[in-house]
Every structure is written in C-alpha cells, then in structure tokens.
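My questions all concern the structure below.
The complex is shown incomplete by one protein chain, all other protein chains being positioned as in the whole.
For reference, chains read A, B, C, D, E, F, G, H and I in written order, and residue numbers begin at 1 within each chain.
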Amino acid sequence: MKDLITAAEMLTKEDVTSLILLAKKRKKLTWDAIAQGIGLSPVFTHSACMGMNAMPADKAAALVAFLDLPAEAQDVLEEYPTKIWEQAVPTDPCIYRLYEIVGVYGPTMKALIQEEFGNGIMSAIDFDMVISRVPSPKGDRVKVEMSGKFLAYANW
Amino acid sequence: MKDLITAAEMLTKEDVTSLILLAKKRKKLTWDAIAQGIGLSPVFTHSACMGMNAMPADKAAALVAFLDLPAEAQDVLEEYPTKIWEQAVPTDPCIYRLYEIVGVYGPTMKALIQEEFGNGIMSAIDFDMVISRVPSPKGDRVKVEMSGKFLAYANW
Amino acid sequence: MKDLITAAEMLTKEDVTSLILLAKKRKKLTWDAIAQGIGLSPVFTHSACMGMNAMPADKAAALVAFLDLPAEAQDVLEEYPTKIWEQAVPTDPCIYRLYEIVGVYGPTMKALIQEEFGNGIMSAIDFDMVISRVPSPKGDRVKVEMSGKFLAYANW
Amino acid sequence: MKDLITAAEMLTKEDVTSLILLAKKRKKLTWDAIAQGIGLSPVFTHSACMGMNAMPADKAAALVAFLDLPAEAQDVLEEYPTKIWEQAVPTDPCIYRLYEIVGVYGPTMKALIQEEFGNGIMSAIDFDMVISRVPSPKGDRVKVEMSGKFLAYANW
Amino acid sequence: MKDLITAAEMLTKEDVTSLILLAKKRKKLTWDAIAQGIGLSPVFTHSACMGMNAMPADKAAALVAFLDLPAEAQDVLEEYPTKIWEQAVPTDPCIYRLYEIVGVYGPTMKALIQEEFGNGIMSAIDFDMVISRVPSPKGDRVKVEMSGKFLAYANW
Amino acid sequence: MKDLITAAEMLTKEDVTSLILLAKKRKKLTWDAIAQGIGLSPVFTHSACMGMNAMPADKAAALVAFLDLPAEAQDVLEEYPTKIWEQAVPTDPCIYRLYEIVGVYGPTMKALIQEEFGNGIMSAIDFDMVISRVPSPKGDRVKVEMSGKFLAYANW
Amino acid sequence: MKDLITAAEMLTKEDVTSLILLAKKRKKLTWDAIAQGIGLSPVFTHSACMGMNAMPADKAAALVAFLDLPAEAQDVLEEYPTKIWEQAVPTDPCIYRLYEIVGVYGPTMKALIQEEFGNGIMSAIDFDMVISRVPSPKGDRVKVEMSGKFLAYANW
Amino acid sequence: MKDLITAAEMLTKEDVTSLILLAKKRKKLTWDAIAQGIGLSPVFTHSACMGMNAMPADKAAALVAFLDLPAEAQDVLEEYPTKIWEQAVPTDPCIYRLYEIVGVYGPTMKALIQEEFGNGIMSAIDFDMVISRVPSPKGDRVKVEMSGKFLAYANW
Amino acid sequence: MKDLITAAEMLTKEDVTSLILLAKKRKKLTWDAIAQGIGLSPVFTHSACMGMNAMPADKAAALVAFLDLPAEAQDVLEEYPTKIWEQAVPTDPCIYRLYEIVGVYGPTMKALIQEEFGNGIMSAIDFDMVISRVPSPKGDRVKVEMSGKFLAYANW
Partner (left out) sequence: MKDLITAAEMLTKEDVTSLILLAKKRKKLTWDAIAQGIGLSPVFTHSACMGMNAMPADKAAALVAFLDLPAEAQDVLEEYPTKIWEQAVPTDPCIYRLYEIVGVYGPTMKALIQEEFGNGIMSAIDFDMVISRVPSPKGDRVKVEMSGKFLAYANW
C-alpha cells in the first residue's frame, strides 16, 4: 500500500513531534525560546508540539519556519488531535504528584468552586495555564496557575 | 464489643466531617467564613474538614470552638489521615475536568518544570493552593494557583 | 453520634429519591406528569429526582408540594450533587446500548462536530435532552435529541 | 508468507481508511460532501469509512469511484467489521463528554424509554443518527438526534 | 426516614427473591414445577424470580398465589429490573464455562450468523432459551437451545 | 536469526488463518461449503481455521487439499492451540450480546442444570454447537444449540 | 420482612462456616480430626466447611453430629454453592505463591499434559487433592498432590 | 544501531525458545526425551526452554549439544529471567483450570499447610513439580505433584 | 444466629485492633513504647496489632497484660492472618512513595541481588525491618533497613 502514498503525505503527529524534538536539540533551544519565537505560551506550544493540541494556521507556519521543519509539517500541526493517554494512573513521579493533587484536593476544589460560582465546573477546554518559578529561601517553588471559564449546569 | 468503648472515643474522621457539615448548615456558614474564623486558607480548611489533612492543634481547637463541635472532635481533627480515593478515574464532571487536565497537560508540565528547575518534581506535600474568581466579559473564570516546593532527584 | 443530629437533618439524596419513588407509586404518577406538574422537562426532572442534578429553589419547592414530601427534602433537592457511577461499562442492556453507541460512533461524532464547528467539544454541562416516541410501521422508534453548547479549545 | 498473497488481496480496513483519508485531503473534501456524493448520511459514511460499519455494494462502488480508490477497496468496504474500541473509558475530551452523558443520564434515559414503551431497549443496531448546528445568540449548539427501534423483552 | 414508609412498600426485588426461595424450600418445589404452575418456561421463571426479568401481571399474580407470597410481591415482580452483574469474568465454574464458550466461540458464532443472515446480530432481548438433558451412553449431556431474532444493521 | 529457519517452518496459526481466508475469498466459498468439503461441522471448522481448535490429522489434510494450501499448513492445523482472547468484555455488538446472555442468564443456567443433574457443570471441552436459521413471520431467528457433557463435582 | 422468615431458615453458608469455626475452637479440633471424624479428606472437608463445596447428605449429617451444630445446618451444607473469589490476584502470601506457580508453570503444565494425553485439559471438577509433610534435612517440605480426570476436546 | 551488535549477540530468550521448538520439531523429540537427554526433569526443562527459568551451565551446554543449537544459545539459557505473564486471569482452558483450583482451594491449602507447619508458606522458589498419568477405568487422570520448602514467618 | 455465640468468642482481628488503638490512646503510649513493653520490634508489633502478622503466644499474653485488653484478645492475636490489601496501587502519599520505589527500583534491586547471590529472591517471609531517624543538616532522613533471607531457585 505504501507505494500509493508519498512520504510527506504519511507524516503523523508522532513524526512531527520527533522532528521538532530533533530540531530543538540541534538548535539548542528551550521550549521557552520556541514559544517566544512563535508568539504562544510555553504550555500551549509544548502541548501542541507533543500532538495534544492543534496550532492555529499562522502559528503552525511560524513554527515550521522557526525550526526549519519540512513544509508538510504545517498541516499536521493544524490537525485536530485525538487526545489519548494510556495510563489511567500515571507512573512518572512528576506527573503522578499532579494526579495525587487531584485525588486529594479534587473534592475540595469542587466544593470551593461551587460555593463561589454555583453549580457547575471549571472548563478544561476554554482553559489556559502558566508555570513559573517562585524563589524561596527554603528552596524555590514551582507555581502553576490555571484558569478556566466557569460553566453552569443547565436546567431545562 | 461496643460496650468497651464510649461513643466519644469512637468518633471517626467521617463522623467529624458529618458534624462539621451539619454545623455549617445550621449556622449558614460558607467555607470561606469558616476558614477566616480559624485563620487557615479555604482549601486547607475544607480538606482537613473532609478528613484528607490533619489540623494543627490550635486550629483544631479553634474549629471546635467556632462550630460548637463536641470537645472530642479536636483529637480527631489532629489525627494524621490515611488518604484514600476510590475512583482511579473520577466520574464527577467537576473533578474529572481536573483529571483530564493532568492527562492532557501532565507531560507538558513535567517538561516545563524540568526545563526550568532540572530533573525533579513539584512536591505535593510541601504544597499549597488558592482558588479565586476572575471576572471576564465572556464569562467569569475560575483561577487555580498551586505552588509546591521543587524537589531535585538525588544521585548517589 | 446519632443523638447529635435530628432525622430531618440527616436526609440524604438517596433518602429523598426513595421518598419520591414512593410518592410517585402511591399517587400513580408518571415522570411525565411530575415534570409537567413542576414545569421542568422529564429528563431533567428524573435526573434531579435520582440525585444526579440539583433543582433550582422554586422547582424544588414545587416538587415538595406536588408530591407531599417532607419540607426538609427541598434543601436536599437543591444541593449540588457529586455525580458517581460505579460501572465503567454499564451492564443493564438498555444503558449498555447507549454506551455501545458512544463506542461505535464516538469518533464519528467527534469528526463531524469538529468539521462543522472547528476544534472543540459539545458541552455536557450546558446541555439538554428530550426523549420521544416516533411511530413507525415496522415498529415504533425511540428518538433521543441532545443539544449542547459548542466549546472551542482555547489557544494562548 | 507474503509472496503467496498479492498486495491488493492484503488490503485491510485500516488500509482503506488511510486511502480514504488521503483522497479526502488531496481532493479537499468534507465528510458532508463525500456523504452527498454517494447518497448516504454523513454519520454512516464516516463510520463506514473508519471501518466501523459495512457499506452496501452500490455505495461502496460509488465511494471507490468518487474518491478514485483502487478497485479492491470496494470488497473491503463491504466486509462486515468486528467493532473494537480499546478504551473502556475514552480519554479524548470530545468523546468523553458523550460517555459522561451516558453515565449521568443513562438511568434517566432507561426510565423514560421504559415508561413510554414498556420493558425493553432502544436498538443500537436498527439505529440512525444526525448531527447538526443550531444557531444560538449565547453560542451555537451541537444537536445530536438519535433514533433506534424499540425492542421489547420477550417472555416465554 | 423509616417511619415514613411501610414495610410492604419497602419490599425490594432482593426481598422477593428471598421470599420465593424460602417458599420453594418449604413447599419442596423445583423450578420446573413452579414454571409449570404459572405457565412460563423454567428459564424465564427462574430469571424473573432472581430479579433479572419482569413478569407480566397475570404471571406475577399466579406466582404470588402459587407460592403464597405476600400480595405486595406482585408489584415488585412486575417492575422492570436494572440488570447488574458484578464480575466481568465470573468465577463460579458452572458460569465460567459459559463465559469461556463465548470467549472461544464468539468470533465463530458471529461469522456463521453473519454468513447466513447478513450483517447484524442475534437479539438478546427478543430471545428465549430452553435447557434439557440428553441421555448418552458416555454420560448424559446438557443441552442449551437459544433463539433470538436476527437484527440487521441499518444503513442510512 | 531468520536465516536459521525456513519460511515454511515459520508458519504460525495466524499465517494459516490468513491463507485460509484468502483461499476462501478466491474460491468464493462459504464456511458451510468448506465444512461440508472436509466432513466437519461449520462451527468446529471455522473455530479450527481461526486457530482456536486443533484439527485431527485427516481433516487437516483434507482442508489443505480442498483449499490448495501449502503442505506445511497441515502440521500447523494439527497443533494444539493456546486459546487467548484479549477483551474480558467483548465490544463487537454481535459477540457482546452473547456475553450479555451469560451475564443475565448465567445464574439461571447454573440453577437449572444443577436442579436436573446435581452439583456439577456443563463441559466446555466435551462440547459441540450448531447454529441455524429458524424462519418466523415476525423476522427470522438465529438458533444456537449447544451440548456439553455433564461433569459432577467429585467428593473425596 | 424478617418477621416472615425464622432464624433457622435464614442460615447462610457464611453462618454455618462461623458455627463450624466456633465449634472447632471450642472442641480444640484440627481439620484433620474433623475430616477423620466424618470420613472425608481434609481438603474436601475444609473446602465444604468454607462453603466452596457441597457435602453429600450423609457427610453433612455426620458433621452436624460430630460438631453439635444446629440441625438446620445440614441442609445448608448440602446446598450447591456459587463459588466466588474477589481478588483476581490474591494478596495473601501463602495463596499468592500458588497463583505464582500457575503464572510461571501454567504453560509448562499445559505442554506436558497435552504431550502425554493429547489435546485437552485436567478437570478441576472431577478432581481431588492431598496435602502432606515431607521431612527433609534442609527444612521440611509441603507436598501437594492433585489429580484430575483428563478431558479431551471434542471435534464434531 | 543494529550495525553495532552482531546477530549472535542479539539472541534473546524468545529467539532461543523458537530455535528449541524448531529443533524439537525437526528431530521429532518430546519434552520427555529432551529432559532425559540432558538429565533434568521435564517440568524444569520445558520451563527453562520457554525462558521462565535459568539453566545451570552444564545443562545449558548439554541442551545446546543435544539439539544442535548455535553456541551462543548457551549463555542465553543461563541468563536469569524476568518472569512476566500478561493475563492476570489466564484464558486458555487448560491453564484457567489451574487458576480456578487456586481460587477455589487456595484458602483451604493455606489452612491445612498452616495447621500442619505453623504460620508460613510453601515456597514457590525452592520448589519442584512432576506431572504424570494415572490409569483409571473411568478415564485416565492427570497427576500433579508439587513440593516446596516450608518457610516460617519471622518475628523480630 | 448471634445468640449461639458469645461476644468474646466473636472478637475478630479488626475488633482487637480497635481495642489496641483505644488502649494506646487512653494510656498515651507510642508504638515504640508498646514494642519495648513486650520485647518485640516496633515494626513487627505494629503489624501484628493491625492484624497483618500473628504474635507468638508469650508476646500476645504480654500485650494483653500491658494494654489491659480482654483475655480473649490473646487468642485472636495468635491467629494466623489472611493478609489482604485492597488497593493494588495505594493512594496514601506515604505508602504510594514506597510503591513508587518498587516501581522505579524493583528491576535494579533484582539485578543487584542476583548479581551478588545468583538466581533467586529476597524472602518476604523470613524477613525483618527497622525504621529510624537519621539527623541531617538539610533535613532529617527516614532510614528503612530491610533484611530477608536469600532463597535460590531450585532446579530439578
């Protein structure tokens, strides 16, 4: 079947992720630098480069130019991804701690959001996130700021 | 066996949670008001009232006084909890969205934390969180701010 | 502990569901009739009576009056529920068929929604549903109409 | 073993799906346009192209012509598929919301179907679905209309 | 809450199952005899007595009379059940063997049904079953005869 | 390593299944015709061709001749298979309905088998099955007849 | 409901197990002694006392007499059990080691059984087991001897 | 990377298993014959050939000679394996029956071992097994004899 | 049934654990003090008090005396427990970290144990553990020392 399809047409999101990681390594760039280079936040840039979000057309074009990716990568970066994660409970310690926070504080977050806003949820779609460093004499701290639109449950 | 133990000695964390919820309802208090009443943050206050964290002795005493709980509740609030959650994948939509954020953005958070700090994790133990409302013309937003101490992996 | 709490204060959502089912049986009412009696749709009415949604205050009051429930039930009907289902794969055939539809047609629904609206989802929060009968010579058909607000993924 | 089988004989449903996606991209077609081109609904067309349903012979032939697929693809499109999905709980947010609707409203749908029709189910086999856009000043809505034959439980 | 509901109103399907098992034991009846006594098949009779199927009103009345059950049991027997089984893989050897048959022969049954009838399924709703003994010199055999309506997949 | 083993020696059960399916397609045969051609039942023939049962030597030879398979396939058809299925709960609707029948009627089948035969099981090893069509004015029905030797539990 | 059933009629297998364990403790008996007292093997005796096997009528009567159980216990001991275990992977170390043996040596046992007997299985129904001590200078050994009837796969 | 490693250096336990199975087939040997040829038991020989146990150096050398395996296979046979099984509940009927025996009789085996030896377990490490045929007029039986060193729990 | 058994005879391991926890609280004792009081290590003492290990008779008697437990508790403390844990992946952060260590370092521990000792395992039965505090200027450290007998795999 492979003779019916050209290599460029066969580029998957995984392939583009590999090409990006390689270009990043060759050019000795950080995610922060790439994000600045194309005018998006580091969180969204990394997530889209990993294939977990779709880039708007202009940003996809900017990334292709910034990293010297093959032209066909632009289309792939714009494709709407199917988001799949394979470990219901993640094992990597850095990610597990986040999962643990949801396990321990999830009911608390629900209670306080709903006390403030009424019955509803924080959207994970109309959503953004920033990660930064907070210096501290006892050891620097990771700061994670999330913001999502409040969505109220309909009644009908 | 029950004749060997008095009712007050048998108070569990679940019992104290029920007593707190009832007092909160009778007194028409919010979590925010309770938290202010005892001088802790709303997130930590709610979590400790749910039995997922232990209160320091002075705060436990303050809560017992503030809510007119039975005196025996203080000891229970100070006990170190065993943190258990039963749904590896939470079903409540408000909590699921948080789980989904970890699934979608977990690898991104790991990459950016480690780019900034080196190989390590954000602690979920030396950790705090604030939840607030951000007004927005398109619909107000929930803001979640987490901060945890960065812990570097040892090598030895 | 039970002597510290009155029976009415202890009413849970499960209790109220039982009281509603009993009143419905005693009064020989259908869900349709109850829904009309309080001015909500049958789907939302049933769901809130099962404890999977919260009723607005006026509707909760109307239901208590319509079904002669104890006055304390109103508060419980207004409480924001924690939505839990215990079977990741439901076994009841009527519910399993719905799960199967999501399994078979989920990727198709995603593709067509995103072709029409762009990258995003149909909200399950700002959402409504109507179920009706469609007569057919080969056997009447169940019609399910769902509508949910389209939510576009943010980029930032 | 591969020398015993010609490439065309080895075409799988996955291969035909890839060929369709490529042709769709090259010809810049939407699913809606493909569906109109062969006289089937968009939902069924997409589902059969994904290998989750079998096309009738005339429609399979029409699709092969419409998209300039290799002739051997027709047979594959007509094959009765084995429907497999690998995630009991889907992770993609667009599909998860549908799963969540079944979790939250499944028991309600069962109750209302059975109140109207008697003991039985909505068929997921003698079944159809339409997805459309409903304009709304607060943001357009996705409309999903499903219809399935009611099947009554036998007693014997 | 219990003072609001009479004992008879609280009868569940589990309670009625217990009452039937007890009456069967006291009267030294077989399932076959009970089935004959009310004019239904043994399979359907047992299944409805276990709470996995609903009895038609006349049969429910007949069973109440035949076994001297309390009158309130009739309503419960007529209720449409929610069918739940808790072990995805059954452990009892007699039931596991049936599960194993589906595991080993399921794909074969699908292939032969679809070869004979076209693309579709055997209904588990419009369905009946008979179990009987077949004498054999090498040891008697259990015979299971199932019949279900063929349902063809729609295309639309 | 592959240079140490000839292609024919490397034929697996999966390979032979592929060769059979291809020969069946090229010769436009049904499973029924193949079964008649070698003097076995359709259920057993299909199952052995899928690699879930082992063929007796004469039948394996007959199949190789009937379908013009490579001679080395005979050995593979005679090999005792390891029976593996990967989905504890099958997703294909045609197979799921069979699983559902075991879930709903498994305890009933156990009760009636043990009422008739005493404590024991229906063997899934000394077992056979026939599938046929039963014409019916309301729509033809699938008939499944299974028979298995009764095995009594030992006591010792 | 409880007023409709006498205490003796309500005895479950779990109750009888408790009564047996208590009698064994009061009389300071071993399982070996109980088994000898009623003329069955220790393995079968223990298993039936735990409710995992049914006793023949004479042995049930003997056990009731030997342990001074209430007369109603005899019926319960004769009932055919539904065998349920709740941990797919057992955690108790003594039982886990047996599970591990099946994991490590299961394919080997299958290969050697089928090399000796042909395609088939060792029955777990027509089955017996003896456990004994084998003195050894390096530490005594547990000996487990199992024997089960070989059952050959049918072909038809 | 493959150019850095020679084929012989890349031999895995899976490769050696394939080579052994092929040699066994070409030489028309049984596991019993192979075991005799190298002076080990059939159970251990098969298990080590499947990669689930490590052979002592002299036995590995004997096997390489006996089966004319490539010399590099000896090292691989001596490697300490990581024992992995992928199905927590095995599906093959011959292996499942063994799993079922652990499920049904596991607690009994624990009780009788601990009655005889005190608190402890039968080792699955210092362990051996023999499988043999026991002729019987009602059908020959499989005999499985296991022996493992008793290990007493420490207290400290 | 309860009238057939005295309360003292019904004491379970869970009951004794509750009595111990209560006595510990009333007497304001630490586990360390209890362990010293009866001459066992703190790890073993706590584990046996939780019902996960059996105490030798003299230590059980000493504990009953030391904590003024009812005399019947001694027998219960001597009973051989069935060790059950319900969360395959523990959620409590303090216990999860231990699980994580096994996940991350398990293969390393296996490799180094087997490099030093040959093919075999560290026993979890003939096993002991000590937990202590190690002062450190950067924050005190928890020290866990485990020792288990090496067990070599048999070959036979």
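Quick note on the criterion: a contact is a pair of C-beta atoms (placed from the backbone, for glycine too) under 8 Å apart; a residue touches a chain by one contact, two chains touch by 3 or more.
Since we're looking at a predicted model, the values are computed, not measured.
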Contact with the hidden chain (one of B:29, B:54 or B:89): B:54
Contacting the left-out chain in the complete assembly, out of I:22, I:61 or I:124: I:124
Residue of I:10, I:65 or I:102 in touch with the missing chain, whole complex considered: I:102
Missing-partner contacts on chain A, residue numbers: 7, 11, 15, 18-19, 22, 25, 70, 87, 89, 91-93
Touching residues (missing chain, whole complex) on chain H: 1, 4-5, 9, 75, 82-85, 88, 124-125
Residue numbers in chain G that touch the chain omitted from display: 89, 91, 93, 96, 100, 103-104
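Everything below uses one rule, namely that only the chains that are shown with their structure count from here on.
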More contacts between chains, C-F or B-I: B-I
Selected pair, out of A-B, H-I or B-I, that shares over half of its residue contact pairs with B-C: B-I
Inter-centroid spacing, chain E versus chain B (mean Cα positions, whole Å): 47
Centroid distance [mean C-alpha coordinates] between chain H and chain F, Å: 29
Two or more partner chains touched - positions in chain C: 43, 53, 82-83, 85, 88-89, 91-93, 100, 103-104, 107, 110, 114, 120-121, 123-125, 127
